[in-house]
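Showing subunit A:
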Amino acid sequence: MNQTTDILVARGLRKSFGELEVLKGIDFSLRQGELVFVIGPSGSGKSTMLRCFNRLEEPTEGSVTIDGVNLMAPGVDINSMRRQIGMVFQQFNLYPHLSVSRNITLALRKVLKRSASQAEETAREMLEMVGLEEKADAYPGELSGGQQQRVAIARAVALEPKVMLFDEPTSALDPELVGSVLQVMRKLRDSGMTMVVVSHEMRFAREAAGRIVFMSDGEIIEEGTPDQIFENPSHRRTREFVAEISR
Partner candidate 1 sequence: MNRWDLFIETFFRPDLIEKYWPDIAGGVVVTVQVAVLVVLTGIALGLLLAMIRSYSLRGVNLVLVVFVDVMRSLPPLVLILLFYFGLPSVGILLPSFAVLWLVLSLVLAAFAEEIFWAGILSIRKGQWEAARSTGLSFSQTLTFVIVPQAVRMTVAPLTNRTIAITKNTALGTVIGVSEILNQATTAQSFSGSATPLMMGGIAYIVLFIPIVIAGRWIETRFAWRRA
Partner candidate 2 sequence: MDLIVENFFNIEIMRQAFPLLLRGLGTSALLCLAVIPLGLIGGLVVALMARTHIRVLRFTVIALIDFFRAVPPLVLLIFIYSGLPFAGIQLSPFVAVCLGFLLNNSAYYAEIYRAGIESIGAGQMEAARSTGLNPLQSMIYVILPQATRNVLPDLLSNTVEVVKLTSIASVVALPELLYSADMARSISYNSSPIVLAAGIYLLILWPSVRLLSRLEHRVGH
């Protein structure tokens, strides 16, 4: 294993909510420029794993290393680390009281200490990337779900993260709006962004993912290329899941 190109490494990750153990020892690593898809039945711990990667969820045990920095180490500046780990949520979570442009510039100004004009310039570039440059002054409530999610992606990417985490980014969208969001994600991958995607968009997984991770019951059961996982899964539970979703 080549340590220098592993941008995210999780070792022995466990997470319990009271009695319930949701993650039962996850080992996961992610190479620079890779797009990994995480699939599995609901309740298998996919989202929890993702949220442990930036410590929105505090792991009960184990370590997460981003570009060589252990997030669990005492004294680590978690805020500056989180800035380097972009996250996109199922419910978009745009700030409803701020315009689209200010949604993007808030962290640029407060975390990266950019000047107002610099931050606005970045916001403009990001909105252009997601095809919403004309919406800079709109408020989130005036946008469709798909547009809101693209702004959320722009907000995260603007901070020049080393990794992007997508937590079911299209699950809350009407079917006809999914395409525009996937389009933006495709564009990001092509620009070399390292991404972990939890999603049920299997067509997109097949076409865009470099690697598929199948999780069930708090564990990683199997991982491999899309062809391996979808056409020739080796584990029984993977086979059952793939059969279930391709019906």
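Convention: a contact is a pair of C-beta atoms (placed from the backbone, for glycine too) under 8 Å apart; a residue touches a chain by one contact, two chains touch by 3 or more; residues count from 1.
Inclusion criterion for the candidates: all candidates are chains of the complex that A comes from, given by their letters.
Since this is a predicted model, take the numbers as computed values, not measurements.
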Selected partner (touches subunit A in the complex), from 1 or 2: 1
Of subunit A, residues touching candidate 1 in the complex: 54, 56, 79-87, 89, 91, 93-97, 106-107, 110-111, 152, 155-156, 159
